[in-house]
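Data first, discussion second: the structure below is written as structure tokens.
A protein chain is absent from this complex, but the other protein chains hold their places.
What follows is subunit A.
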Amino acid sequence: METLRTIFDIFMTTYPGFLEAVVITLELTAISVVLGTVLGLFFALMKISNSKILQGIANLYITIIRGTPLLVQIMFLYFGITQLIILDNFWAGAIALGVHNGAYIAEIFRGAIQGIDSGQTEASRALGMTNNQAMRRIVFPQALRRSIPPLGNQFIITLKDSSLVWMIGVAELFSVANRSAASSFKQFETFIVVGFYYLVLVMIFTYIVRWYENRLDVDKA
């Protein structure tokens, strides 16, 4: 009972600061999701291209990103990029998250594109479309639809992973909670509160993705 009360008190006293931090967390997530999707599409197309060189570049990128911890990538990019150009830690973190996501999203797109029945491409070509037209008009729109559930999943992972940029001093949700916990000495209760924030955010996100999926499914196979 005592603990519940403490948790509630912490919630009531911290929420103005936490809500500000939620906005930063959402901004980080949004930027890295957009960047990751663009990179992902780009590398997926490279991977399914006929060029061995493009395939090689895409494979290298995906192997390195998937083979190293996100935290290492964040530190690497932060200390690497900020040596070359002036960039605040928010943008360094957002770019690191975006580049990280790109590798996973590339694999989602590649799988979805290759999962479309080859008859679709054949029918398009038989109608006189070029490979580009067939991809743009016929294959990709179907692949995109199929990518939405795994993409939604990836976006949720991104939202949670954004807590790692705490390490380079971005004032997102986890970072603010950590500071608050350290100053109040109520670590246990504070992290329950911050966990609750993440949980609610993820649930909202899940709901949006599901709603969108259902909307796409209406009438269409």
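We take it that contacts are C-beta pairs under 8 Å (C-beta built on N, C-alpha and C of every residue); 3 or more make two chains touch, one makes a residue touch a chain; residues count from 1.
In this section, contacts and distances are computed from a predicted model.
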Can you pick, from "Glutamine transport ATP-binding protein GlnQ", "Phosphonate C-P lyase system protein PhnL", "Homoserine O-succinyltransferase" or "Sarcosine oxidase subunit alpha", the UniProt name of the chain not shown?
"Glutamine transport ATP-binding protein GlnQ"
Considering the complete complex, of A:Met129, A:Ile148 or A:Val209, the missing chain is touched by A:Met129
Filtering A:Met46, A:Ile138 or A:Val176 for touch with the omitted chain leaves A:Ile138
Quickly run down the residues of subunit A that touch the omitted chain.
117, 119-120, 122-130, 133, 137-138, 141-142, 145, 219-221
